[in-house]
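Heads up, the thing below is written out as structure tokens.
Omission of a single protein chain aside, the complex is shown with its protein chains in their original locations.
Moving on to subunit A:
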Amino acid sequence: MDNRVTDNPWRSLRRFTDARIGMGRAGVSLPTAELLAFQMAHAQARDAVHQPLDVARLVADLGAIDGVLPALTVQSQAVDRADYLRHPDKGRRLAAGAALPGDAPELAIVIADGLSSRAVQDHAAAMVAALMAQMPGVRMSAPVIAVQGRVAIGDDIAAAMDAAAVLVLIGERPGLSSPDSLGLYFTQNPGPGLSDARRNCISNVRPAGLLPGHAAARFAYLYAQAQVLGTSGVALKDNSAPLLADAAATSFLSPPRTE
């Protein structure tokens, strides 16, 4: 019998997770097939970082949502991807000459490509639609698409628009199993120069992660709390009831109480 590779019976548990569990082993090392699969996944993630956002297509997708104002497009100070990767500050600053309406929205919506244009391309419009449905009473800005943008560019944009709060939808750093993950960063009373301690984050918005509807519900809770507190960030705790179906603390691995 060929026993070069030892398989793991618990590989069946992959139905609970995308994690690379139960890969088996050659001695204590990775089997060749798993090694090659990893190489391909890494190659895909590397390529995702450098894929540019198709702005025209995103504008069209946003335009198809009922009640959304026509999207605006701005640039950060980073001129291209290499500049963006080497100089994070440039991605946080709005380039000179951006024309944004100073119409003081209650909530500015900013969409930045970040490190995964694919996440934005595939999920940003659905996320905006979910926000519109979840929060009909909130006066939102036209979506502002920030090319080569990082999270803090939302502060500059909010200042230019005189917005009371800002939500940045941004492509998160691509992972091997999740090259398309969208992150949401929220700041109440934003302004240039704020630190991350003033922001609240909801991450992993994608089909295999947190669905846009669930993310919108969680955000609506944070937004409502922020109106009461008058601020966001560390002081604003996410005490919304767990929104997941499996709210119990027991798993298949939890030992029976009698054992």
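Please note the rule applied: a residue touches a chain if its C-beta (ideal position, glycine included) is under 8 Å from a C-beta of that chain, and two chains touch if they have at least 3 such contacts; residues count from 1.
Just so it is clear, contacts and distances are computed from a predicted model.
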item: Among "8-amino-7-oxononanoate synthase", "L-serine deaminase", "Transport permease protein" or "Ethanolamine ammonia-lyase large subunit", the UniProt name of the subunit that does not appear here; value: "Ethanolamine ammonia-lyase large subunit"
item: Per the touch definition above, residue among A:76, A:200 or A:225 touching the missing chain; value: A:200
item: Touch with the omitted chain, as defined above, among A:19, A:64, A:96 or A:228; value: A:19
item: On subunit A, residues whose C-beta touches the chain left out of the figure; value: 6, 8-10, 12-14, 16-23, 25, 27-30, 34, 38, 41-42, 45-46, 48-49, 85-88, 115, 172-178, 181, 193, 195-197, 200-204, 206, 208-210, 218, 233-234, 237-242, 244, 246-255, 259
